[in-house]
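A single protein chain has been removed from this complex, and every other one stays in its place.
The block that comes next holds chain A.
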Amino acid sequence: MNDGSLENRKEHEKSQKQSKSSKFRRKSDDFALAIRKVAVAQVCESVGFQSFQHSALETLSDIIVRYIYSIGKTASLNANLAGRAEANVFDVIQGLEELGSGLGFAGSSDVDRCVANSGIVRDIVHYVGHVDDIPFAYDVPRFPVVKEWKGMGSFWEKGEEPLGEHIPSWLPAFPDPETYATRSSAGNEMMSVSNGEKTELARVERKVEQSLLNLQQRFAHNGNEGGSSRDGGDNGRARKASLSNPYLAAPLLFGEKEVEVSPVLLPAKLLNEVALRNHVPENCVVGNHVSLLETFAPAIEAIKSGLCNSDNEQKKVLYNQRPLVHFKIGIGKKSLGMAPDFNSSKKDPGKIASWFGNDNEKDDQKRRAEKILKESRESSQERAQL
């Protein structure tokens, strides 16, 4: 039952749309639609009906419109056949005869019949004489309302001289040059009446460039996600961007050091690494956390392995800190556990020291505790879902 009603509704909608799209029921014709319904209702009331079905009223109003339409078409056709542009009373009567030929009228079979004396006219005269005058219920204004079109003045009207002899003066004049000049200053955003396509495109482009630059600068400052290396703007801006964005930096030659690290060897390995790591976030700000992991991975390995040569380590770390996109995910359990923390740019040196200082037992214990906590959380979530 439900399916049937749905289908009926769809069909009803479709039929409504179809009927509305018919020539005499367009949306633009709503006013005429309403008026003709009133007119038909008034005539039917004079005949003797007291009420109507909606569909019947609409059908009848539709039919009278088609009737009028066919009279007009036939009459204009007859006028054109006679070589005239405007229709005559005889054209109209001939059209009426054509329409009435289905039912027949008096004198239709006469060969020599005169149009003026046709049975149709006599019928109409008879009708007019007998029926009472039924004035229309409402005051109908002239419709459809024609908007006055203020066209652009011609050359002649504007008093301008057309450029070139090939342009006649009765054509509309060209727009003012100010309206389509594109290379005006950036602050001149106010365009007058007409906008050429070029000006709009240029404006759009400028807007896009501005927004992109803002984005870039924002990324450079935050250093969270991978910066988009787009070419937008001046060299100065690009240089700034390249300073903050490692992907835009010029490639390092052999032996060059990206980071100016003081060669002073600090007593503790850890402090060295801390200093390096403090430098690293400032320079590789726009690296993703995977690359930062990469930078720290060798350090972690170095701590574990217990290498003493800090210079080599520095070099190693330096070269490994070059922002190459490795995409090696999953170095080790330790790094995964600490991965979300790497995103914050400002780190306490003490904190970092604590991560890498107590590497052995305490960390293991901590990680086990974290694991247990995680597992308990997951299990509680599962229970909640269930």
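Side notes on the structure shown:
The rule we apply is simple: contacts are C-beta pairs under 8 Å (C-beta built on N, C-alpha and C of every residue); 3 or more make two chains touch, one makes a residue touch a chain; residues count from 1.
One rule holds for everything that comes next: contacts and distances are computed from a predicted model.
One subunit of the complex is not drawn; among "CST complex subunit STN1", "Peroxisomal membrane protein PEX14", "Transcription initiation factor TFIID subunit 10" or "60S ribosomal protein L6 (YL16-like)", its UniProt record names it "Transcription initiation factor TFIID subunit 10". Interface residues of chain A facing the missing partner chain: 24, 32, 35-36, 39-40, 42-44, 46-53, 55-57, 59-60, 63-65, 67-73, 75-76, 85-87, 89, 92, 96, 102-103, 114, 116-117, 120-121, 123-125, 127-128, 131, 133-136, 140-144.
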